[in-house]
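Submitted below is the structure of interest, expressed as structure tokens.
All protein chains but one are shown in place.
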């Protein structure tokens, strides 16, 4: 199986989860209040009161075919708003 | 070495950590306030005030033999309360 | 590409991020309020009011050569203050 | 008359802030009260409710109507789950039925304080010892719920270790919110008895601040309740009907008991509200641990998504109408 | 005279706590107010500002200067972004210009309340309905900003779905902080009209506590503002100049309009502060979503890192000096 790590701004979380649901992922895990810096050297901080919010880190354990289904739409979000997506191998315990 | 990712309800955290300690894991890392959705399509949300709590994400870096020791007991908890466990490869930096 | 997982005390976060910046990582992601236990069996808890703070979990997706650059300095921090660093394989979605 | 009561109830800050929260979800505003801030407010409310209850219990003592009223409340929290269980079993399995039944046998502290504000607005007096009734209705309902699973459920539950009495009592009594409420009650009682100066110094925190904090918490409750509603739709029309009809039924039972206990109109309303409200704090947490076979979305959606809003908007004035009809001396 | 005003303004707890936060960053103290605590304070301040504004709007009614003043404020929030955009386009692209312009057309609630405290210290009266002006200046500025992108920007934006009116209105009106402010205003208004008892019970929370909570929040704002400063240096001297000169220019415009509206000195100062301040709450959040091509560090660093501190330290007393010069009757 695969493990997908998505990191992007919290404000796009709903859109991303809808996309994952549409691709029928078996499940997902969300961590909010994540901060970081991307290639454009813009540090996303957790100055939540500004409404800018921080990043979200979403983990999905799924099969390759699910990834194929979500790939294109995910990139549309990530290209527009920024964020990264990486895959690694994972096997159930 | 291996990396074990455990995701399950925060309320079972103590039980799970005891189990890990009993298996003599070299260490573990815990992230709380994690939300998500599993195969049964029940979204675990962070409505902490209900006492239902959110999920916890536990990471363990350890050898395969440790995993063998904890496998069975872990599944007992995960089967009862829900949650997932995945392994991937990891090497020390 | 590689995925680097660093886990160490929040109080060293600034030093670690400076080190990563100096090595010109393409980006990084930071999760705070992480707790855990290391090989010395000292549980780092989130008793934030003591100023001891909790751990931070930093993820870096980068090429091997970047890792080579940061390896030595990272270990200097981890050896002094404690913490762990693990690498795994990752490919862009 | 009821309509005017409803309007008077609705046009108070706590209920209005509840609506503000609900509407924010409906119109898809990104208003959010991030965790763990709602927890801060719920801890505060439990602490303040308990403390104030303790003060007033010390003032009133244990004579008069105190013991009978509290006894009646405990009785209700034992009987209501059984009635609910019987009704729920028509459509649901043992696990779901027992978990939901326990929730309806127990109480909602926020509904209770909304009812108190309602009475204050109407200048109807009530007694502080009613908080003791509130504090003592959570545990029995949980115990009944777990016993229903134990005796009505399958002999051998999959993956489940045998439920021991110890565990049942532990979940019922030492649940964080029950513990904090009972503990603060005791502390209020002891402080009032031995340290009146301490009571005065607590007053700005537990007394003055309360109404505002309640508004803030209800804003969040509005958001959460509205987010639960879709889950309720999935649960089906049986549960939707249950979540509205059951409070009314329990209220009718409650008003009869209140009449038998000869309670004043104010106390009677609070008693009825305790019967009619359902728990979304202690009981779900306890059920999640001990009856994982039950679907959390069922008992959370019904209690939080429908019964809670129904009670604080329509329920309280309706129950006041009931009390006015059935309780002697309630004519003013 | 201005120097003494500045000193009087600086030696108040909110401004001093702001400095404490700034200095903590400068000297590299590890003082931190961890998330989401700052969010708690910002939600509280919006709720309390709105609620109090609602009360006073109900008291003042919609007669007299209320409608003209609010109308004038809305007008300013439409015009200022256009002026800003023209200036910013000298150096920046359409996206950055529009996003920053929207921020300066909108307002900063914390600057506003600091100005209120300043007036109270000087015993200069002002009217509660000014909060209504504040609440209604966010949305128009956002709308103008988005329209500037729509019409001045490239016909086809990369990766971007066409911006629909619906989305624009949604971002402008239903942004969490705008929504909470407007909603609390409405609740304050309704409560004052129908439930005076509720107003008194809210007072300890929304009234008494306000000043202290403001100090706490300004401590955090000081930390955040100081952390933004390096980002500003990167943004270059054009934006640094803009972040100081623009508030002064907007203040001059504001004082002329205030004079035309015949506002009292207190109201005039608040009007000027609304014009001169820039939003770091609603507007950045809306721009982040709708104009991701704009650099967040630009509109956050200018508004939060420079314009905000400038306004609360120097701006307010300078604007008071302006008002004293130009507004008749402001001689005391």
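To keep things simple, chains are lettered A, B, C, D and E as they appear, and every chain counts its residues starting from 1.
Here, a contact is a pair of C-beta atoms (placed from the backbone, for glycine too) under 8 Å apart; a residue touches a chain by one contact, two chains touch by 3 or more.
Since the model is a prediction, treat every value here as computed from it, not as a measurement.
Considering the whole complex, the residue from E:216, E:271 or E:299 that touches the absent chain is E:216. In the complete assembly, the contact with the undisplayed chain comes from D:201, out of D:28, D:91 or D:201. When the missing chain is restored to the complex, the residue among D:86, D:152, D:190 or D:260 that touches it is D:190.
The chain not displayed touches chain C at residues 9, 11, 33, 42, 45-54, 76, 79-82. Residues of chain E in touch with the missing chain: 8, 11-13, 16-17, 20, 23-24, 27-37, 40, 117, 120-121, 204, 208-209, 211-213, 215-216, 219. Chain D residues in contact with the hidden partner, per the touch definition given at the top, are 35-36, 39-40, 43-44, 47, 51, 170, 174-176, 179-180, 183-184, 187, 190-191, 194-195, 197-198, 201-202, 204-206, 208-209, 285.
Going forward, only the chains that are shown with their structure count from here on.
Excluding chain D while holding all other chains in their positions yields a single touching group, one piece. Once the centre of each chain is set as its mean CA position, chain C and chain E turn out to be 38 Å apart. Distance from the chain A centre to the chain C centre is 20 Å, each centre being the mean of its Cα atoms. Touching of two or more other chains is recorded for residues 35-36, 39, 175-176, 285 of chain E.
Residue positions 11, 31-33, 48, 51, 88-89 of chain A each touch two or more of the other chains.
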